[in-house]
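Structure first, then comments.
Omission of a single protein chain aside, the complex is shown with its protein chains in their original locations.
After this line comes chain A, so read on.
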Amino acid sequence: MTKRTRNWLLLAPAGTWFLVMLIIPLSVVLIFSFGERAPAGGVVPAFTFEQYANLPARWAAFKNTMTLAPIGTLSALLIAYPLAYFLAVKVDPKWRTILLVLVIVPFWTSILIRSYAWIFLLGGRGIPALLGWFGIEGVRLINTPFAVLIGIIYGYLPLMVFPIFVSLDKLDKRLLEASSDLGAKPWRTFLQITLPLSIPGIATGCMLVFILLMGEYLIPAMLGGGKVFFVGNALVDLFLQSRNWAYGSAVAVTLVFVMLITVTIYMRLINRLGANRDDVSIM
């Protein structure tokens, strides 16, 4: 066996996976997106840009996704960072494992069931009733963008906590000592040592949460009451209710495209942030 053949053979499993799981499905979606809706639903092959011309009719879905996904990611980051910092730096190691497990525990239950719990909490007999006790009447939480945001932050928080925790956990504590020996105040140590060194974790966490959020469907459907519409919801409706696979494919292709652009810009930014450091690698 020549070295060349062997290399090809070694590449085959990954190559096949790539082809079957990514290239073929995406090509099908791309081909569908130039088709037309069959009379009883489905798709008939064609070559038309009509579906893409119709995209503005889904503008609201794109707008909701493109606002709530970044806001959700940022909010999750703001909550997750102190938590991860506490777990990695402050907490006594003998408690650390237990606390980490507690962060994972919610993942053992389906997000569907946990969202039902939120429906109750945000509904009229939950938090609004509690606020009523304190004299704050008539608060509506459920079926609002706020409810969806709460659901998003709650659902995705662990995905943000773990990468940040890992990068802070690996942090060389001697650097912090050195910093304070050289006379830096704690906040300066944090800004100049801890934060830059945890950028890989932040970048990974944000990426994980943001990409998944762009395709989110369940949380807006359940906590938004069908009124807070994401692209994911538009896709489900287009494929399952309108049965307009061609238009659905065009929306899906556009979503992938928007995602690619955003993520590329984001990677560039992160790389620039870490450009002057050779010990920082992204993902």
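In this section, a residue touches a chain if its C-beta (ideal position, glycine included) is under 8 Å from a C-beta of that chain, and two chains touch if they have at least 3 such contacts; residues count from 1.
Here is the rule we go by: contacts and distances are computed from a predicted model.
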| item | value |
| --- | --- |
| Protein name as given in UniProt for the chain not displayed, "SWIM-type domain-containing protein", "Spermidine/putrescine ABC transporter substrate-binding protein", "Cell division protein FtsW (Lipid II flippase)" or "Cytochrome ubiquinol oxidase subunit I" | "Spermidine/putrescine ABC transporter substrate-binding protein" |
| Selected residue (touches chain absent from view) among A:S33, A:N143 or A:S249 | A:N143 |
| Among A:R6, A:K170, A:K185 or A:K227, the residue in touch with the chain that has been omitted | A:K227 |
| Interface with the unshown chain - residue positions in chain A | 37, 39-42, 57-58, 60-61, 119, 123-125, 140, 142-143, 225-227, 229, 233-234, 237-244 |
